[in-house]
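These notes are about the structure you will find just below.
Removed from the display is one protein chain of the complex; every other protein chain stays in position.
Here is chain A:
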Amino acid sequence: MFLIRNSRTVCNRIFTKNFNFTYAEKNIHRWVAPTLRELKRRKDQLGPEKPSPRSSFLEWNYEAELFAFGKRLGENFKRDILKQALLHSSYVHLQKQENNLEDLKDNSELIAEGSNIINQYLKDEFLKLYPRDIAESFLKYLTSDNMMAHVAKHLGLADLLLTEELPVKELTLANTLRAVVAALRLSEDLERSHLFVRDFLLTQLNGKTIFDIWEPENPIEYLNDLLKVKGLAGFEARLCNQSASNTILANYQVGLYSNKTLLGIGWGENVETAKNTAALDAISRIYNLN
């Protein structure tokens, strides 16, 4: 009897072993899910994580980053001048509060100098091609904080600059770019900094038309003044084409003529807007903007 009973348990053992072998056991322990759930709950309780600057990461070597920054743009910066260009007054202020020993020089002088270089160069370039008012609006467009910050971000300056604020403000980014231009002048020469502005800032005008950036308030009046200045006869507007009048798809084409020569031609849903667009066309033809 004993033997039989014993054999049965042995059989059972073999059976369970085989059972385990054919149907694999679940590998994830019962405690894992509740633990993860608890961790998630605690994490949610703490709220969203604060943004941390890239420089606070373990894998960060500031000297290597500065070297790569110069190489990326194909420029040879002097290391100490570049470092000064990336150092904002808020950071210096913070350092001085913590320990008075360090004598750091911030980039406020470089910002002013860089701003001058950029403004002067762009103004000269625009005045070669365009009249004063158009040149000024281009200059305003390119040197706006928004545009400068965009360029600075795409040169990789957002991670490199040293400032107290987080996330970095647009104005700070734009100022850093200005300071970097000044740093380039000090590291190499003025011509090199001009090339830098040309390659990175002036190219932002690509794909834009003149009237995206500049538009006279009253094109007809502007054209009248322009013709007087140029010494040309006044213009007369003629309706060249019209279709679908008295419908919502009404369409008029107006041409502006001066001494039987076409100055400009434009479209509109009524004669007034067509006249204005024709005046804009005439302005762009007279200035040779296209």
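The working rule: contacts are C-beta pairs under 8 Å (C-beta built on N, C-alpha and C of every residue); 3 or more make two chains touch, one makes a residue touch a chain; residues count from 1.
Quick note on the criterion: contacts and distances are computed from a predicted model.
Choose one: "Nuclear transcription factor Y subunit B-6", "Methyltransferase small domain-containing protein", "Large ribosomal subunit protein mL43" or "Mitotic checkpoint protein BUB3". The correct choice is the protein name in UniProt for the chain not shown.
"Large ribosomal subunit protein mL43"
Have a look at A:R37, A:K105, A:K140 or A:H154 and name the one touching the chain we're not showing.
Of the listed residues, the one touching the omitted chain is A:H154.
Touching the hidden chain in the complete assembly: which of A:L58, A:V229 or A:I248 does that?
A:L58
For the full complex, which residue in A:S115, A:S187 or A:Q253 touches the chain that was left out?
Reading the full complex, the residue touching the unseen chain is A:Q253.
For chain A, which residues touch the unseen chain?
Touch set of chain A with respect to the missing chain: 54, 58-61, 64-65, 67-68, 71-74, 150-151, 153-156, 158-159, 198-200, 202-204, 206-207, 240-241, 243, 253.
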